[in-house]
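For this depiction, one protein chain was excluded, whereas all remaining protein chains were kept in their positions.
As written, the chains take the letters A, B and C, and residue 1 is the first residue of each chain.
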Amino acid sequence: MQTQKTSFLHAAHLVLACLLITLSISGCKPEAESNKQLITVWAHSGQEGERKVLMDQVQRFNEEFPDFHVELTLLPEGSYNSQLQSAALSHDLPDVIEFDGPFLYGYVWQNQLQPLDDLLPAAVQADLLPSIIKQGTMNDHLFAVGMFDSGLGMYGNKALLEAAGVRIPVSVDDAWTAEEFNQVLNKLAAKDQDGAVLDLKANYRGEWFTYAFSPIIQSAGGDLIDRRDYLHAESVLAGKEAVRAMTMLQDWFEQGYVDPNLDDAAFVEGRVALSWVGHWEYPRYAGKLGDKLVLLPLPDFGQGSKTGQGSWQWGINADARNAEAAARFLTSLLRPESILAMTEVNGAVPATKTAVSRSPLYREGGPLRLFVEQLRQSSVERPRTPAYQVITSVFQQAFDEIRNGADVQKALHQAAAAIEQDITDSEGYRSVPRS
Amino acid sequence: MADVTIKELVKSYDKKHLILDHINLEIKDGELMVFVGPSGCGKSTLLRTIAGLESITDGEISISNRRVNNLPPQQRNIAMVFQNYALYPHMSVRDNMSFPLRMQKMPAQEITQQVETVAEQLDITRLLDKKPKQLSGGQRQRVAMGRALVRQPEVFLMDEPLSNLDAKLRVQIRSEIATIQRQLGVTTVYVTHDQVEAMTLGQRVAVLKDGILQQVAPPDELYSRPANVFVAQFIGSPGMNIIPCRISGDELVLPLEKEPVCWPLPEEMRAGLEHLSRDEDIWLGLRPEAFRLSAQGQESSLSLPCQVLDAEFLGYDTLLRFQLTAPFKTALNIGEQTFTARIFQQLNCAVGENITLNVDVRTACFFDQSGTAV
Amino acid sequence: MNNTFRRDNRVGWLMAAPALTGLALFIGLPFLLALILSFTNLKLASPLPLTFVGLQHYARILQDPVFLRALLNNLLFAVVVVPLQTGCALLLALLVNRKLPGMVVFRTLFFLPVIFPFALISVVWMLLYAPGPNGVINSVLELLTFGFWQPQDFLHNQYLALPAIMVVSIWQGAGFQMIVYLAGLQDISEELYEAARLDGANSWQQFWYVTFPCLRNTTLFVVSVTTILSFRLFDQVQIMTKGGPLNATATVVFEAVRAAFERQQIARGSAMTVVFFIIVLCLTVFQRRMVSEDRRVG
Partner (left out) sequence: MRKILLTLFLAATALLYAAPILFMVYSSFKPDNEVLVGLTSGRFFAADLSWQNYADVFHRVSFGRYLFNSLFITLSVVLLGLVVNSLAGYAFARLHWFGHKALFGLVLALMIIPFEAIAVPMFYQMSYLGWRDSYLVQILPFVANAFSIYLFYTFFIGLPREFEEAARVDGAGTFRIFTSLILPNSKPAFASVTILTFLMQWGTFLWPLMVTSGERVRPLPVAVAQFQTLPPLQWGDIMAFGVMMVAPVMVIFLLFQRWFVAGIAATGTKG
């Protein structure tokens, strides 16, 4: 009897202890030493090298500025925007927020960010690539800056391409036309064991599909949304140009040209000759293929080769406790050394002119110089509207349907209708002053 | 020690249907009172209101002149033995018996001592460290008793404590309970549905039916002078035979339509029946023992012609189930009603055989139309 | 009212209060919220003022081909999975309900998937379903058909994706219900079988006339639980197919989460949630009615 009682007491204490631990863990956010100013930062947890560079930058900043303490939280990429949105609802966003470029407009519309025009030194702003400025600007204010821009293209296996006897383009102007590209695929497939010669990173998820394949539509003359008023989508997204381009893409799947790439090793193992992917694969591909690696522009579907742009960007919370300190952290991220450290591990296009000129990959004659050229002449930024988060989700769904054999016209029409409906529901994303 | 007084006790769940209907009862100090009745009569509920396990709707219960209506069970200074013994399965016998004392915050040493004293008294010392699961039915019963005894209550309540035992053990423990109760002299209330148990154990027996108290009396009075037809038939095994009749002057008349059969009443009985109005329909109650097998050809005026339905020889006596034969059968309009006689000898009657039974009318009871004894 | 009652009253409330508070805050309140929000234009973190839009979201989702497809998928899933999984569970239960050495090991093996989170199972099966001749299932099928099987990309084939998810679900769930059935089987008195044998029933007849009728309530329970689980389908879809291909594996819950979480359309998601609840409610009421009917007859 006595033992029964004591064991119950033990159980009760255990429960109580659990409760207290729970409350204490969830209640208190880890604080820096009290006399320092805390700057909270959220970033996406990218590739291993990127994570490490970012953490080094934070550490360096903390050492250099003893008055401040930057606290970095890494969130997974998969549901990154959703996480930010739900944190925004309760005003739990950190002082410095990283986000995927095109989501900027939604955050600005929600009044989550403050303009950086007066916060960042003018010299730093002047040094940024125009594409970075364009992506980060809304309503004539600069709201976000990035450490790097992205490059989207096709990596080719020179040996396989030459074996198939196809022409290897060297610049944007010189890109394969759509018809030529189809012939290339055909020729490659003829030499290939299983006929799958193209890696479209079908194993990726989420934003990739919009980023990588909306340039096809744009190259054909369509778009995700009509950029004159950002209210209509039907004519551009479900127009005949877009339908023609996406039908061609569907055809690649149906012809069996596309490797499912479940192991993400189709290109490095030599199973395919072409890999449609961004800058980030460069370190791995170059390491594996060496001299055989060539970088090609995306095909031209009629209006010239188009490519995606924009990558992760940084903004400052409208509620930030100390915007100037946050800006100082951003400035430190934009130093050429920081940028180069980052772009060295992820192969991205450095975001400042200075850094580009110092980058072995991107300076004149560098192996990825094509990406810089593309950003100058042929890249299309994703639509600058708060509707983007719906546009991309809807487009991904349409892409998935098309890839799996749906009627292209119908899939695109449904997507356009969904986008237009969202815009109507959101009262055209009229600007709502901060309450 | 204490007495228990119950005044105008009413128990009802829905205010319409009464579970206990204005019960008045006084249990004397040191008395062993048995509540008996068929299932659903309210006897257990009555016990549980005394224990404080059931709330009461109206009336009053006092123990030792202390009104206990609103006292929780633990403040009534009672102990109870439950039908299933309610031994705490996870505690040893010792812990079971210590539990009530610990609840009273008695010092541990005293607890040990008292538990051992009681264990010795009940001869369960060697069981003290066992768990209830390891005990036989009889042992469990004894432990339950022990747990009740150990706290030296003013009133001892037992709710069918023997119903889970086999017949032989039941008889044995029944007498043990009686002995212990006499030794300790604790006021005890004992509930049973078994009238034999009630008769053998009770100093007084309270018979209940449908929440109404029928009769409270010592066993012999209950048997010989039942207060009503229900008690008459419930007490005794088999119960009393009830036959419609009429008293006409000095004679008992079976009111047959064509030819009433009359028997002269013995002198000593006449006085008690005088107040009955002449020719009133009443009921005649006859215990099975009141019948005698009449010797051949020696017919008296109190004899009844019967047809044997069935004879059960029980070793010492024979239970004879019979019907009255014509002309009674039709004339009395009592149809196929059967009666039982207890004959103190072995009988070899064939089923269907016609025999004649004599009746000893001196032990007969009479009940009026409403069933109340006259 | 006497003291006992008053004390019970206080203590009773005290004991039930923590649970009742929890249920009110974390089931009752969100449930009401779902109803209310489904009539508004609410989007997560939207700066637009909240307005009531009436039944707009309901009207839309009930015309939305994707949502309708999701409903159909749930229905298909239930129609296929419920009988198959129940059948498998019963079969497994009958198989392991024997006194043979090593039976505990078999029972454990069949039960094992139950303790695997669906998230992990989905990841493992994604690999098993790998397309091309290197996929384990593809290669097994190739082996079994002597090379006639053409490797399939199960999860990206609009006719195979849903069945692929069904297989995973049945594989995971059958063990749980096997245990439920085992309990039901062991409740059947041995005397019934003895009586049946005396009456000359063979094994099949014993199953059909003794075992199966005695398992009626167990079966009803298993069927209704599986049906409701079919409509709750989410984890596998989220991880293995994201609702694709061609919405062939979209489900009601998946669509609700996609709307609310991915697209911030809380109101639309809430409306889907309410529709989902109504389906579950109907299923439950139907099941309860079946059981109580059985009780009346029995």
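By our rule, a contact is a pair of C-beta atoms (placed from the backbone, for glycine too) under 8 Å apart; a residue touches a chain by one contact, two chains touch by 3 or more.
Given the structure is predicted, the values throughout are model-derived calculations rather than measurements.
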| item | value |
| --- | --- |
| Contact list for the unshown chain, restricted to visible chains | A, B, C |
| Residue among C:70, C:130 or C:210 touching the omitted chain | C:130 |
| Residue in contact with the excluded chain [from C:21, C:150, C:202 or C:292] | C:21 |
| On chain C, residues whose C-beta touches the chain left out of the figure | 5, 7-13, 15-16, 18-23, 25-31, 33-34, 37, 42, 44, 95-96, 98, 100-106, 108-128, 130, 133-136, 138-140, 142-143, 171, 176, 179-184, 187, 218, 221-222, 225, 228, 232, 234-235, 238-239, 253, 256-257, 260-261, 266, 269-270, 272-274, 276-277, 280-281, 284 |
| Residues of chain A in contact with the chain not shown | 1, 4-5, 8, 11-12, 14-15, 18-19, 21-23, 25-26, 42, 45, 47-48, 73-79, 82-83, 86-87, 89-92, 203, 205, 262-265, 269, 284 |
| Hidden partner chain, residues of chain B it touches | 48, 51-53, 72-74, 78-80, 82-86, 88-90, 99-100, 103-104, 147, 151 |
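Quick note on the criterion: only the chains that are shown with their structure count from here on.
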| item | value |
| --- | --- |
| Chain at the geometric heart of the assembly (C-alpha centres) | C |
| Rounded Å distance between chain B and chain C, as computed from the means of their C-alpha atoms | 59 |
| Complex contact set, residues of chain A against chain C | 79, 82, 85-86, 88-89, 109-112, 194, 205, 260, 262, 389-390, 393, 397, 400-401, 403-406, 414, 421-422, 425-427, 432, 434-435 |
| Sites on chain C touched by chain A in the complex | 41, 43-49, 60, 65-66, 127, 130-132, 153, 156-158, 242-248, 258, 261-265 |
